[in-house]
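For this depiction, one protein chain was excluded, whereas all remaining protein chains were kept in their positions.
Every chain is named by a letter (A, B, C and D) in the order it is written, and numbering of its residues begins at 1.
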Amino acid sequence: MTRGLPLLWSVVSLLGLLGLWWVLALGADPRVFPAPPAVLEALLREAASGDLARHLGATLARVAAAFVLALTIGSAIGIALGMNHGLDRLFDPWVVLFLNLPALVVIVLAYVWFGLNEVAAIGAVAVNKIPNVVVTLREGARALDRSYAELARVYRFSFASRMRDVVLPQLQPFFAAASRSGIALIWKIVLVVELLGRSNGVGFQIHLHFQLFDVATILAYALAFVAVMLLVETLLLRPYDRYATRWRAPHA
Amino acid sequence: MTRGLPLLWSVVSLLGLLGLWWVLALGADPRVFPAPPAVLEALLREAASGDLARHLGATLARVAAAFVLALTIGSAIGIALGMNHGLDRLFDPWVVLFLNLPALVVIVLAYVWFGLNEVAAIGAVAVNKIPNVVVTLREGARALDRSYAELARVYRFSFASRMRDVVLPQLQPFFAAASRSGIALIWKIVLVVELLGRSNGVGFQIHLHFQLFDVATILAYALAFVAVMLLVETLLLRPYDRYATRWRAPHA
Amino acid sequence: ALEPVRVGVLKFGTVNWELDAMKNAGFDHAAGVDVEIVPFAGEDASNVALQAGTVDVIVSDWLWVSRLRADGADFTFVPYSSSVGAIMVPQGSALRTLADLRGRKLGVAGGPLDKSWLLIQGLARRDHGLDLAAENDVVYGAAPLLAEKARQGELEAVLNFWHHNARLEANGFRTLVGAEDAAAALGASGPVSALGYVFSEKWAQARPLAARGFVQASRATKALLSSSDAEWERLAPLVRADGAELLALRDRYRDGIPARPAAEDEADAARLHAVLAELGGEKLVGRSPVMAPGTYWPGLADGF
Amino acid sequence: MLEVDIASKTYPAVGGPPLLAIEGLRFSVPDGTFACLVGPSGCGKTTCLRILLGLERDFDGRTVLPGGNPRIGVAFQEPRLLPWRTVEENVRLALPKAMRARPLHDLFARLGLDGFENFYPGALSLGLARRAALARAFAVEPGLLLLDEPFVSLDEATAQDLRALLLDVWQARPTTALMVTHNLREAAQLADRIIVLSQRPGQVRGEHLIAVDRTRRTPEAVNAICAEVSARFPGLL
Partner (left out) sequence: MLEVDIASKTYPAVGGPPLLAIEGLRFSVPDGTFACLVGPSGCGKTTCLRILLGLERDFDGRTVLPGGNPRIGVAFQEPRLLPWRTVEENVRLALPKAMRARPLHDLFARLGLDGFENFYPGALSLGLARRAALARAFAVEPGLLLLDEPFVSLDEATAQDLRALLLDVWQARPTTALMVTHNLREAAQLADRIIVLSQRPGQVRGEHLIAVDRTRRTPEAVNAICAEVSARFPGLL
């Protein structure tokens, strides 16, 4: 498999999706289900006015900050709970509680307590996402192969080496799952956060255009974010996956 | 470990959480951060009027239906993509797209196209959740131990047996992660769905009371759902986990 | 037989008060219609419901109607209330006029394209050369959250919807400037309706008795609500207010009952539309620079 | 006839030049006979079995299995039991549908597995796990047996019992067997022919046919065969 091929596949696949969309849109009310050109037009309009870059930038910054926070804190807690049965028994109800607290509640409380500012916004998003990371990594840590832990014990690996060389490589699939669905979930919560109390960002824009029932512009913003995520997937996540799993036998 | 003990731990843990909440609430504005008695009062009031049961019932029914849909469809797709590199290359962009489509967009489009009915609501929730299940199970399927697949091939396991006896047991941690964070995510989306187009459900109630800034009632509804999830966790998920992982060496 | 009419409303919204009073007094049956109240938790939900055909009537504003008509929809509008938003400050605040707002932390419910917000901005620019949006720390957000933040004192002033303002008023706030003042200053000859019942023209044509009957029942109800204090006492649990709050809500509601012939209202609305088109641009008003013809329901030729 | 004709088999290596595991490996095993494959560690024996099992498709050459598509009983080099299934389930899962219900106690008893039927593999010693894997290979009534060092990690007494069992299974029905071993005595005791491989890339150094009837392979006879093979292939022992 050459490095160029996957990109080609992605392009083919996206073109297929575009075609499907266009065909479906042909028969539909353009107000409700606009065809690609209408959305492109909206996209170009927003891009030209500078709005797109500004709002997308704001959202991406929030997503990135909340992602880093949620992934580090969440995986530390998740791994600790997964590896320590006693801790897990004690804190499992807390995890369930925070997992199922509605985003709205957390966001509103964060705004009310910490003010309408970025810290509250990003903190609220992280609090929403952390329990998700916890349960994913916890399952991973529960399923760790004990024979490698024994090896590390016998050969007196340091704590750092135990994590870096023994635990984390086994958790790779769980990290991959948590980070992919993590970015997506965080972005969805950021939309709510922006809707409730921020003055910029894609969520703010989407809601604005939702009030005007301007579906084309809503889709333009949504797809702009999706495009960024496709780039992240292609340029960061996929190559990292390949690197992290290079030791697995290559695909037959 | 006797069967009764974990329950005891849960109770201790929840009491600790309750105490923490109470202490924190002592110094706060009760409108904004009500203490447990205020929330209990709201809970009893809603329960007495029958609202709680009705709305909670409606929400649980939606959560259950969407969960079953999303988990079956999502894991079928996820396993297929994880096991088939070619398919994955082709459909990865689609997954990224659907993963990152804002819930709002999907919900509004579903309502507008299919009407404001249960089918549209549950379908929209499932569409939101499916990509999450896909990415989690896909990672699991990618990490499948190939030696067992070879065994199944050599001994000519049927397709059903290959799934039941070889693939699914290896995916157990991924199912556990997907179902726990799955229920939570679905419930959060159901809240949005109910906000945007249903006339009952916990999400409907929470938003109503948000309009009035009645935090105690909001918390009452949120915690009622959390309580149900704690029961589900204790009575269904945990015992199932224990059953599914009984072959792993018991905890040292 | 009675004509069924499904109305999508906010469960605790002001429209629901009116409909509840209507059903309670039997005005709908008297007018030959059977009103079914379909409660929703958010404003957006009723918009979606109307578009999806799940309800026949919702409450929205003429700007929205005009914009959608320009895009090819056939919604139309019957005035319901002229109550609009206002900028509120605490009683003890040093802020007295619009000009004092410069450089303040200001909360705005309804987003940057809210009609009240645009009108007040227009006024500030005209009278004080002040660009409110640019020269203040503006926080857009959810109305209940902003009301709470104003109470907490994090915001120095808040532009909110009238029913939130009425509650604030009862809790020691006063109006700094109302959107109706701005509208008047910008050329309206009287109180312009802000919200109205919105339905599809097609529906009204197919079911003329339903549309007219509903409008009639609404008027009868308004008459009752403007005269009877007892009816407000009855509504208190639905309004979720008592004491001063209830009185403030009652009075503001009564202030907002449209009292002018619809034609005058429409003329003023068209004038404001032009002003808004200038202030908000195409983003706000959509394709049509003038208010789309038929925005006000032509079937309303009689009466007001 | 089991026929192996592998012109070459290379493995792509991560971050290095590809590795040539086998080059020009050619041998055959007549139907119903027992062959042993002997050769230095890393010379491609397991690779050869994997190719026969259809698990490696990317190679130059061709293979023919006896009877076209025989049922194969296989013992991988490691036990390879499904950890989430009990010993008995592991064996039954490998059985064709029609044989699923057959009684297995006798087999388990002969393998010293009685009492362990309901154990999960994680609770077995390595020797017990190997025996479970052998139970699976024997239970399917195979037309072809491919065994990769089946008797390591077993004490000599147990191993000797199991060799006898292997011969019983092999003789019960017309079965072709190919077994990898590093134990020349074992090969001398069981096989009709010993195929000796070279260092990697593996090819056949030579074959040694054993004429002595199996029933007459006393320890002395086995010693003699071993001496003969060692003399013919210096460095083997």
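The definition used in the following text is that a contact is a pair of C-beta atoms (placed from the backbone, for glycine too) under 8 Å apart; a residue touches a chain by one contact, two chains touch by 3 or more.
Predicted model, so just to flag it, every value in this text is computed and none were measured.
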Absent-chain interface as seen on chain A, which is shown: 147-148, 150-151, 153-158, 161, 165-166, 169, 246-249
Touch residues of chain D, complete complex, unshown partner: 11, 13-16, 19, 38-42, 46, 77-78, 112, 118-120, 123-128, 131, 149, 152-159, 182, 184, 235-237
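What we mean here is this: only the chains that are shown with their structure count from here on.
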Selected interface, B-D versus B-C, where C-beta contact pairs are more numerous: B-C
Whole-Å gap between the CA centroids of chain A and chain D: 49
Separation of mean Cα positions, chain C and chain A [Å, integer]: 38
Multi-chain contact residues (two or more partners), chain D: none
Sequence positions of chain B contacting 2 or more other chains: 32, 108, 112, 203, 206-207, 210, 248-249
